[in-house]
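One protein chain omitted, others in place.
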Amino acid sequence: MPLARIDVAAETSLETVAAIGDVVYDAMVNAAGVPEHDRFQVINRHAKDELVYPADGYLGVTYTPKIVFIQITWNAGRTIEVKKAFYKAVADGINAKTGIRKEDVWISLIDVKREDWSFGNGEMQYAPVE
Amino acid sequence: MPLARIDVAAETSLETVAAIGDVVYDAMVNAAGVPEHDRFQVINRHAKDELVYPADGYLGVTYTPKIVFIQITWNAGRTIEVKKAFYKAVADGINAKTGIRKEDVWISLIDVKREDWSFGNGEMQYAPVE
Partner (left out) sequence: MPLARIDVAAETSLETVAAIGDVVYDAMVNAAGVPEHDRFQVINRHAKDELVYPADGYLGVTYTPKIVFIQITWNAGRTIEVKKAFYKAVADGINAKTGIRKEDVWISLIDVKREDWSFGNGEMQYAPVE
C-alpha cells in the first residue's frame, strides 16, 4: 500500500537509488508494520535547481545538494512512536548503505484510508469488511 | 478539481499517455461525479529503475515494467462503491485503449477539502458557502 515518492539529484547512481529504495521498504516492514512485498516506489531525478532547501538550514539541520526527499502515502493509524521509529530507520539505513548524510534525509507522510488503493486489476483489494 | 499524477515508463508514447489521460478523465466524470472539463493531469516519464514494484507481486497481482502509477488528489466524500467503480473503469479503459494489462494499473487516492484548490487567478473557486 504505501506509495513512496523519492526525489533525488540527477547524478544519483542506479546503486544509490536501489539502496535508498531498499532501506525505505525495509523500514516500512520492520518499523511500521507494512506487509512484505508491499513495495511501490516512484523515483524522480532532478536538475540542480529542482531540489530546493533552505541555505541556512532549518531547525538546526543543514542540507546539501545530495538531499533526498521521501514522501510516503500510506494508511492512517500508525502511532507517533511508530512514525518516529520509521524516520530513524530510514535515515540510519540510508546513511549506512549510501554514505548520504542523515541530515539530508527528508521525510513527509500523508495518511489515507483503506479504500483509497487499487493494487491493480481494477479492484479495491483493501475493501473494508461490511 | 482532481489532480491526477500519472507515472509511466520513459518509452511510453504520446498516444498511450493521451489514452491513459482520456480514460482517467472519463472515469472521473462517468463513475465518480467529477464535473466536465475538470481535467488536470501531471505526467512523468521514468527511467527503468525509477518505477519500483515487488518482483513477486502483491496480493496475487503481478507487475511488469509497463506499470502505470496513478495518484489522484480530490475532494473527500466519495463512497466506497464509487471508488470501486472508478478503479474498475480506469483499469478496464486503459486495458481496452492501450493494451496495458489491468494488473499494471495501480491507483492511489488522497482526499482533501473543498477549500484546498485554486483553479487559477489566485481565487478559491470552491469556497464554502458561509
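Chains here go by letter, A and B, matching the order in which they are written, and residues are numbered from 1 within each.
Following the convention adopted for this analysis, a contact is a pair of C-beta atoms (placed from the backbone, for glycine too) under 8 Å apart; a residue touches a chain by one contact, two chains touch by 3 or more.
Fair warning: this is a prediction, and the values are worked out from it, not measured in the lab.
Engineer: Any idea which of B:Y53, B:F69 or B:W117 touches the chain not displayed?
Structural biologist: Final answer for the missing-chain contact: B:W117.
Engineer: Suppose we count only contacts with the excluded chain; which residues of subunit A make the list?
Structural biologist: Touch set of subunit A with respect to the missing chain: 7, 44, 46-47, 49-54, 56-59, 61, 63, 69, 71, 80, 83-84, 87-92, 102-111.
Engineer: Which subunit B residues touch the hidden chain?
Structural biologist: Residues in contact with the chain left out: 3, 14, 17-18, 21, 35, 37-45, 73, 110, 112-113, 115-125, 127-128.
Quick note on the criterion: only the chains that are shown with their structure count from here on.
Engineer: Just how far, in Å, is the C-alpha centre of subunit B from the one of subunit A?
Structural biologist: For subunit A versus subunit B, the centre distance works out to 21 Å.
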